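Removed from the display is one protein chain of the complex; every other protein chain stays in position.
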Amino acid sequence: MVPADRETQDLIRRRTPPRPILLNTVRAFLVGGAICTIGQFFLGFFRGRGLPLTEASAVTAATMIFLGAVLTGLGVYDRIGRRGGMGAFLPITGFANAIVAPAMEFKREGFVLGVGARMFTVAGPVIVYAVLVSVLVGAFLWLLGAIG
Amino acid sequence: MEFLLAFVVGGLLCVAAQLVLDLSRITPAHVMVLFVSLGAVASGLGLYDPLIRVGGAGAIVPLPAFGHALVQGIIREFGKVGPTGLLTGGLTAVALGLTVAVVSGLLMAVLFNPRG
Partner (left out) sequence: MATTITRTRRRGRQTISFELTPAVVAAAAVVGPKEGQGPLGDYFDVVKEDDLLGEKSWERAEARMLTEACRLALRKAGHSLKDVDYLVAGDLLNQITSSSFVARELKLPFLGIFGACSTFAEGMAVGSMMIDGGYATSLLVGVSSHHCTAERQFRFPTEFGNQPPPSAQWTVTGAGAVLMAAQGDGPAITMATIGRVTDPGLKDPLNLGAAMAPAAADTILRHFEDTGRTPEDYDLIVTGDLADVGKQITADLLERKGLDVAGRLFDCGSAIYEPSQGVESGASGCGCSAAVFSGYLMQGMLGGRYRRLLLVCTGALFSPTSYQQGESIPGIAHAVALETQDAPG
């Protein structure tokens, strides 16, 4: 191997275009905000049917997951994500995209080792650490005497 | 007004995530894990419920709400059944979302092929 000298590394750093942070931020705000506004319609709808806030929230989240799944299936969500960045990923619709995209992609490897196994390549870690942290938080609250 | 608040609160959460992504160079998957964990912590500190009261779906739709739902589920079950609730409350609270995600994932895989 030929190691690169300092000058080369500096040159590469200078010539690699920076991420357009301001533009990305604006896009994330607009796309993320728009998705949440759609969520607000559903939340209002379920609240209007008499569901308490916790249940209405869960049903809204589930509805948005289904919406994200359908948009991924129709081949639309990758385009939203291309522009929206985290504005498309942070909403729960992005979580759905992370599940459905590999499920579709690895269908050709079969429904067990393809779809079944690959579905959670990105969503799996999210669930794993969400469960871990929530149990830790719960345990802390218990130790502090805040719950129970 | 509630729509505007949902837009602003949801949009700002996404902006925070985008800044973490662009400034730290970690992957979107890492940002998702980070924010869902932050949501759980904020929930334990009693900060997430006020955010939902202000932002509505703006706080409910982004991923931190998933961490929040787990923690609130744990607190609820703990109140009902004691310490076992620590291990059962979380996933019970998010069962609806997870089941919909798995079933719709399978359904889409059956119905559609990737377009590339």
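When the chains are written out, they are named A and B in that same order, and each has its own residue count from 1.
The rule is simple: a contact is a pair of C-beta atoms (placed from the backbone, for glycine too) under 8 Å apart; a residue touches a chain by one contact, two chains touch by 3 or more.
What you are looking at is a predicted structure, and each value in this text was computed from that prediction instead of being measured.
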Could you tell which one of A:Thr25, A:Gln40 or A:Thr72 touches the chain left off the display?
A:Thr72
Using the touch definition up top, pick the residue from A:Ile12, A:Leu113, A:Val128 or A:Ala146 that touches the left-out chain.
A:Ile12
In the whole complex, what residues of chain B lie against the chain that is missing from view?
25, 28, 114-116
In the full complex, which bits of chain A touch the chain not displayed? Write them out.
1-4, 7-9, 11-12, 15-20, 24, 72, 75, 77-86, 88-89, 94, 97-98, 100-102, 104-106, 108, 118, 122
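Just so it is clear, only the chains that are shown with their structure count from here on.
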Between chain A and chain B, what is the separation of their C-alpha centroids in Å?
9
Chain A contacts chain B in the complex at 19, 21, 24-25, 27-44, 53-54, 57-62, 64-66, 69-70, 72-75, 84-87, 89-96, 98-101, 103-105, 107, 111, 115, 119, 122-123, 125-127, 129-131, 133-135, 137-142, 147-148
Complex contact set, residues of chain B against chain A
2-3, 6-15, 17-23, 28-29, 31-33, 35-37, 39-41, 43-44, 52, 55-58, 60-63, 65-67, 69-75, 78-79, 82-83, 85-87, 89-91, 93-94, 96-98, 100-102, 104-109, 111-115
